[in-house]
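Here the complex is missing a single protein chain, while all its other protein chains stay put.
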Amino acid sequence: MRHLSFNYPYFRNGVHVMSNKASIKVRYFASLKENLGRSEDHLVYTGLMTVREIWCSANPGQPLPCNILAAVNMDYVDLDSLIEAGDEVAFFPPVTGG
Amino acid sequence: MRHLSFNYPYFRNGVHVMSNKASIKVRYFASLKENLGRSEDHLVYTGLMTVREIWCSANPGQPLPCNILAAVNMDYVDLDSLIEAGDEVAFFPPVTGG
Amino acid sequence: MAVMVVQGNFDPWQEIQAYQNAADCLPGTVGATSVFVGTMRDFNAGNAVKGMTLEYYPGMTERQLEKIVAEARRQWRLLDSLVMHRVGDILPNDPIVLVAVWAAHRGDAFDASRYIMEALKSRAPFWKKERLDSGDECWVAENTKGYKSD
Partner (left out) sequence: MAVMVVQGNFDPWQEIQAYQNAADCLPGTVGATSVFVGTMRDFNAGNAVKGMTLEYYPGMTERQLEKIVAEARRQWRLLDSLVMHRVGDILPNDPIVLVAVWAAHRGDAFDASRYIMEALKSRAPFWKKERLDSGDECWVAENTKGYKSD
């Protein structure tokens, strides 16, 4: 995982800004939420990361369940896609609606 | 058209019976009924006939419309199938329900 | 497994509700209900249509509808079905046909309802005569196909 320092921290009018935009909200649903024992994490954005790396940061040592689905900002994404500051990342098991 | 005399007339207790069973009812529907100007014919059963022959007997000189459908006793039949005494034969154009 | 030929307007959604409520065997077993409703449009093949008359062949029509439903029951696992078809004088926006199928699983419900509709369109003896805005009356010559590949 590379931390690209030019992405963070950023400055506005000479003041170091730690806005919402600079954090990553990670959400879990259904059986995954129950297994982890929590529904969300808040990570500090430290540069370009893949969705898979977000999982590792939030759940160190826990392998990514093999049938997991992921969404960024409420759209489905590949686990290797990149996320940006302010993104909402979600992990959940196969859907069973309808 | 062959008239097989052993099929008709038939006798019951020595009396010549001209029952409903010995006649053929021919019915027409929809545009066919309107074009012919009548909804049914009653033919005397004179032996084994095909559905096509029934049409010719009932409508002499009128060619069978090419897309016509036929039913005997309310089941679809081929125009070359045989009918029996007492049968109800129907001719009608392609169906347009639903 | 009802098949009905009806004179006069009917509300398909009320009919479904009533039929479902009366069907004791359904609760708990149904996972999928597939419904098709055919309604009269006010345009057909470019002509404005004021109304239509639906002719049928009493006896044969019901018999053919029952055969079609029986065929569907042999091909798919169905819990119940309801087929209603209007005859007589009909106005634009009126329902003409209702096909409802109840099943445990959606594949059976979808397949069977479509099968019944396509079979009904090609084999159930009904004939439409349209009254055009121009005053002309004309018999509909043939039904259009329900599948693009046909």
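General observations
In this document, chain identifiers A, B and C correspond to the written order of the chains, with residue numbering beginning at 1 in each.
Following the convention adopted for this analysis, a residue touches a chain if its C-beta (ideal position, glycine included) is under 8 Å from a C-beta of that chain, and two chains touch if they have at least 3 such contacts.
This structure is a prediction, so every number in the text was calculated from the model and none was measured.
In the full complex, the chain left out of view touches A, C. What chain A contributes to its contact with the hidden chain is residues 27, 29-31, 34, 71, 74-76, 90, 92-98. In the full complex, the hidden chain is touched by chain C at residues 11, 13-14, 16-17, 27-43, 92-93, 104-107, 109-110, 114, 117, 144-148.
Methods note: only the chains that are shown with their structure count from here on.
At the far end from chain C, in terms of centres built from Cα atoms, lies A.
Centroids of chain B and chain C (each the mean of its C-alpha atoms) stand 30 Å apart. Centre-to-centre, using mean CA coordinates, chain A is 78 Å away from chain B.
In chain C, there is no position where the chain touches two or more neighbouring chains simultaneously.
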